[in-house]
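The other protein chains are all here in position, but one chain of the complex has been omitted.
Every chain is named by a letter (A, B and C) in the order it is written, and numbering of its residues begins at 1.
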Amino acid sequence: MSEKKIRVGIVGASGYSGEELLRLLLRHPYAELTCITSRQNAGKPVGNVFPRYMECPLQFIAPDADAIASLCDYVFLALPHGLATEFAIPLLQKGLKVLDISADFRIRDPEIYAKYYKETHPAPELLKEAVYGLPEVYRKQIAQASLIACPGCYPTSILLPGTALLRAGLVTAQRIEAISLSGVSGAGRKVADAYIFPECNESVRPYGIVGHRHLPEIEQELAVAAGLPSVVINFIPHLIPVNRGIHTCLMLEAKEGCNADTALECLHAAYDAEPFVRVLPKGALADTKHVTMTNMCEIGVAYDERTNRLIVSSAIDNLTKGAAGQAVQDMNILAGFEETAGLL
Amino acid sequence: MSEKKIRVGIVGASGYSGEELLRLLLRHPYAELTCITSRQNAGKPVGNVFPRYMECPLQFIAPDADAIASLCDYVFLALPHGLATEFAIPLLQKGLKVLDISADFRIRDPEIYAKYYKETHPAPELLKEAVYGLPEVYRKQIAQASLIACPGCYPTSILLPGTALLRAGLVTAQRIEAISLSGVSGAGRKVADAYIFPECNESVRPYGIVGHRHLPEIEQELAVAAGLPSVVINFIPHLIPVNRGIHTCLMLEAKEGCNADTALECLHAAYDAEPFVRVLPKGALADTKHVTMTNMCEIGVAYDERTNRLIVSSAIDNLTKGAAGQAVQDMNILAGFEETAGLL
Amino acid sequence: MSEKKIRVGIVGASGYSGEELLRLLLRHPYAELTCITSRQNAGKPVGNVFPRYMECPLQFIAPDADAIASLCDYVFLALPHGLATEFAIPLLQKGLKVLDISADFRIRDPEIYAKYYKETHPAPELLKEAVYGLPEVYRKQIAQASLIACPGCYPTSILLPGTALLRAGLVTAQRIEAISLSGVSGAGRKVADAYIFPECNESVRPYGIVGHRHLPEIEQELAVAAGLPSVVINFIPHLIPVNRGIHTCLMLEAKEGCNADTALECLHAAYDAEPFVRVLPKGALADTKHVTMTNMCEIGVAYDERTNRLIVSSAIDNLTKGAAGQAVQDMNILAGFEETAGLL
Partner (left out) sequence: MSEKKIRVGIVGASGYSGEELLRLLLRHPYAELTCITSRQNAGKPVGNVFPRYMECPLQFIAPDADAIASLCDYVFLALPHGLATEFAIPLLQKGLKVLDISADFRIRDPEIYAKYYKETHPAPELLKEAVYGLPEVYRKQIAQASLIACPGCYPTSILLPGTALLRAGLVTAQRIEAISLSGVSGAGRKVADAYIFPECNESVRPYGIVGHRHLPEIEQELAVAAGLPSVVINFIPHLIPVNRGIHTCLMLEAKEGCNADTALECLHAAYDAEPFVRVLPKGALADTKHVTMTNMCEIGVAYDERTNRLIVSSAIDNLTKGAAGQAVQDMNILAGFEETAGLL
């Protein structure tokens, strides 16, 4: 099997998404991790930075497109938005397959990108080329792509239930509300007063409740699923004191005939063949602790006939299905491996 | 001052609400804690059960109406629902003022009680007599009452912002959604598999999302505020891994003229004179860590013009303003003390 | 490869050690999990109890020696002490290989067992037959055994550094102190007031500091390593609010020539060929977060010349290297697989 191994790299391997990519790729049966970059850790063995991987002989190198291109064929960008494009451009030109975990290529409309990210998109022509890397929706396109825009963590937890229900016409695209709770690793390895332990522990707080950067990505994909030019929702993220995990409560307006039974049927039809979506039995709701350290999205539903609202509970691990795991799933599709390789 | 002290008792003092009452009443300037009951701890000094209070000479006694009535004039019932009524009836007859922290007297309509609590109310005649102990709404009635139905923790976090905004006519009573996150002490000192540390830590999960027992109490009071016979809402509670604190995100349909500024004006007008409600500056949202161990409710708002939703963020300590602290506030009103006595 | 698979079972699969065995054995390349028992969950699919394994078709059966023996060749006992022996006896007679995670067969001297476990050992003749399942010390004996007494979690964290240093003669066997901090899963899935979330979170407490049940096991094996009839130590366990992980600080009296450098040399010599022991660079200390969800033991050392104490810091995951992972490692040895199968 070893002659089939592809050479893969991680640009920005010292953040939390990068570290999760490390975890997944070091044990991947068909990929060989040949390159990890980090500006501040260049020259250090990976075990110096992550003692968990002390047995691994890899060393961080400084991020440099030529060096990266000489070392690998598939590259994951685990960089802040903006910076990702700077690497994507030359690496695509050199023929690498690029899996971007940042937000740089998720928004198709550069004006919307500019509105939410407060800067002009540096490579708007690439927005057309990029494929949104949600395999359950775009598997065929992913297989043909060179540039994958891996979905955000919150969007993944919302879109997996949301797109199936909208496509099936069970719910309307009006009055959608998504209330999400995220572990602190969702903020990345961000060293700021708001994220030190005593400020997060024994605390819960919403943030970015109007205009969060994941909002346009969610609305874009819900609109596609609904077959509408646009969809407008409320998205309310919260920070909670856990390391990993996102729970989303998605509240939807039920159409005639929609209830817990029909919604579960719809979700089973959409996802029973999917390796990374679990539809819970009637009455059960999602719990992040069932999915942490896995690439699984767990979905439960309830229907409130008094308000005619379908209430969907979904959970993922923000670093796995919400970032690195989904990116590896995309890589598996791109490379023609079984989709679950290295992810079970 | 000591001749003015009233004699107070706690029935069911070994649960979390009872323990919080202990904390507050032991330092109350005008109340003397003369009686604490506990079935399983009867005969033990309080310090054996709560080492934090080892310096306190009080001893638990077995719960008995005659004994309680001989020892105190004001009594707090920190008992499971159903059991509270069994004590309330004789204690009221003996002339005590009863502050009930259970749900037994919160619902005015015995049929609704029966629907949500799955049993016939044992003393429906008392439902008319009881006053709902939310001081910011029912202060005058509390002052005259003999039986106070102290509000639930979730309802307090929802009703403080909700009633002010509905009364002012800034929002409609349709399409109200309350998404609440509660610390584990909200379940009481419940010894069950679902509440042991490894099952709660690193986990977040919704529960009771259709038909939670706090729902009818919330809807009843929102209807009063809206001047309507009834109101129907969605209420989505979640369990999160913190000890204390509830955060609620209340989503409301804005009427003409309602936005963040007018909503804040309304809340300031309603609450600036209140000692236990804090309206945050524009742009700020509530955080449970600002209110734990206090009797304060903190409220922030945002307005999403795209969806015309007013989004209210509120936080309380579930054991203080959500239970014991509010009950002491009620006692202060009943007894004619300054309302903040023992609570600052 | 599938014809090489061995059939394995877990007796008592619904506790935390049992659940961890499930996690490891379901992905083991050469073992097929054919039998899981649970008294209270008999008849339920595993996914009903552990939603994380909903995709697994296995069902719990009631624990019965005949049924178990008909379904598997290797069996893990994840039962309370005492009960384990009741199953070990018939299963050994039926020719199964038994890997016991309880304490029943760890103590060689039945009198010491009786002293610490407050009951006469039910099968003292089996104590001679059992092999203490610490592969780094007893690999050869494990390979020949039928009954493996898998070490306790605390003992594993103490013995891995302790035996190497004693054997090498770098430290004395006098004045040994082991101070250990354990996550709450170490108590098993015990539903008791002391283990509910609000009682553990924001709390740290020692317990069992004189006469903990793991003490005789630790002293027995340290004596073997020191070549002495007996060794007496202080062992101070603490409970801390994490789910998984044990950290031990082992304090040892340095002999002439012992310091951080020579101690590290000794540990490298002992463990560099071991797949599941990681010796940290000079100056680095162990951290449980480097080893959770792995079968690794991480060891760092410091030497205080002022007191002539060697201070060893070790960390394991109490459920993996401290229980289920080590048991699987033992099974790999028994069955002749590579020792790391299913554990990387």
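Note that in this section contacts are C-beta pairs under 8 Å (C-beta built on N, C-alpha and C of every residue); 3 or more make two chains touch, one makes a residue touch a chain.
This one's a predicted model, so the numbers in the text were calculated from it and none came from an experiment.
Within the whole complex, the absent chain has one touching residue among C:A13, C:V75, C:L181 or C:A335, and that is C:L181. Across the entire complex, the residue among A:S185, A:T248 or A:Q326 in touch with the chain not shown is A:S185. From the options A:E125, A:D193 or A:E256, the residue with contact to the unseen chain in the full assembly is A:D193.
Of the candidate positions B:V291, B:L310 or B:L334, contact with the hidden chain is made by B:V291.
Residues of chain B in contact with the chain left out of this view: 27, 50-52, 54-55, 202, 278, 280, 284, 287, 290-291, 293-294, 298, 344.
The missing chain lies against chain A, touching residues 16, 183-185, 189-193, 195-202, 241-244. Chain C meets the missing chain through residues 175, 177, 179, 181, 199, 201-207, 209-210, 232-234, 236, 238, 240-245, 247, 249, 251, 285-289, 292, 302-304, 306-307, 309, 311, 313, 315.
In this text, only the chains that are shown with their structure count from here on.
Distances between chain centres, each the mean of the C-alpha atoms, put B farthest from chain C. Interface note: chain A and chain B, two copies of one sequence, contact each other through mostly matching residue numbers (shared numbers exceed half of all numbers used). For this pair, chain B with chain C, the centres built from the Cα atoms lie 46 Å apart. Inter-chain centre distance (chain A to chain C, centres taken as mean C-alpha positions): 37 Å. Note: centroid distance chain A to chain B, computed from Cα atoms, is 39 Å.
Residue positions of chain A with contacts to 2 or more other chains are 202, 287.
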